[in-house]
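Of the protein chains in this complex, one is absent; all others appear in place.
Let's turn to chain A:
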Amino acid sequence: MLTSSTSAVVLAAEEGGGFHGPTLADFFPPAVLFEGTIFEFNRIALVRLIATAMLVLFFWLAARRVRLVPGRAQSMGELAVDFVRKGIAEESLGREIGRRYTPVLVVIFFGVLFMNITGIIPFLNIAGSSVIGLPLVFALLSYVTFIVAGVRAQGGGHFLKSQLFPPGVPWPIYLILTPIEFLSTFIIRPATLTVRLLANMLAGHLLLVLCFAATNYLFFEASSLGLNLAGIGTLAAGFAFTLFEIFVAVLQAYVFTVLTAVYIQLSVESH
């Protein structure tokens, strides 16, 4: 991180520039391969590939030789899956339905987690989920899952009826309630899942880049000693925010998964 921001500042210094903070252009690095086509491959796509490879490696190592008495790798994998199964799926959905939807929830939780955590890994430094494509894909997975869950449990017509016409309400209220329910269930849910994850990862990255770029500028470029010492403050802030970003990465993965489980539960419950 310091090397990349140092090189950026050195380049800027050659142009006679001052402090260059983070901008949205950081999230659209130049393409490395296939520029101009839809298969454009840039640094962020590379980070996503690495995160996916690590995820697959983790679960492959855990599930390679499955025994009744687990070895170390299998125990780690079981711990991971049990976290989602007991903590999220069974709490929201109950035992049987929870077991059925555990695979999707595990995929969502660990997919989002591995993509988020690349934001603080030293040479990757950008979360795979900080550009809209990835949060959108996971939100669509969640969307399809809760709709299919509802349709499978209640049948198409009954599902729409239970979502759009909640029972126990005098019928004139349905005139305003149904459009609001439709908007809230079928449009706002995937949109907020996407934007929540995207905004958190985007803001986190901008904050970290700001702290470390400021440290770089204050240590090496600034004129007075006072400003140089202020660099120590921004470095400490950088460390603190890195720890905070780890927390946010795990929390956002957890919230995404819990919300998906809750939406499944709301679709599946029959009155």
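A few comments on the model shown:
Basically, a contact is a pair of C-beta atoms (placed from the backbone, for glycine too) under 8 Å apart; a residue touches a chain by one contact, two chains touch by 3 or more; residues count from 1.
Everything that follows uses one rule, which is that contacts and distances are computed from a predicted model.
The listed options are "(2Fe-2S)-binding protein", "Branched-chain amino acid ABC transporter permease", "ATP synthase subunit c" or "Zinc metalloprotease", and the UniProt record of the chain not shown names that protein "ATP synthase subunit c".
Contact with the chain not shown here comes from a single listed residue; of A:20, A:43 or A:196, that residue is A:196. Looking at chain A, the residues touching the absent chain are 91-92, 184, 188-189, 191-192, 195-196, 199, 255, 258-259, 262, 265-266.
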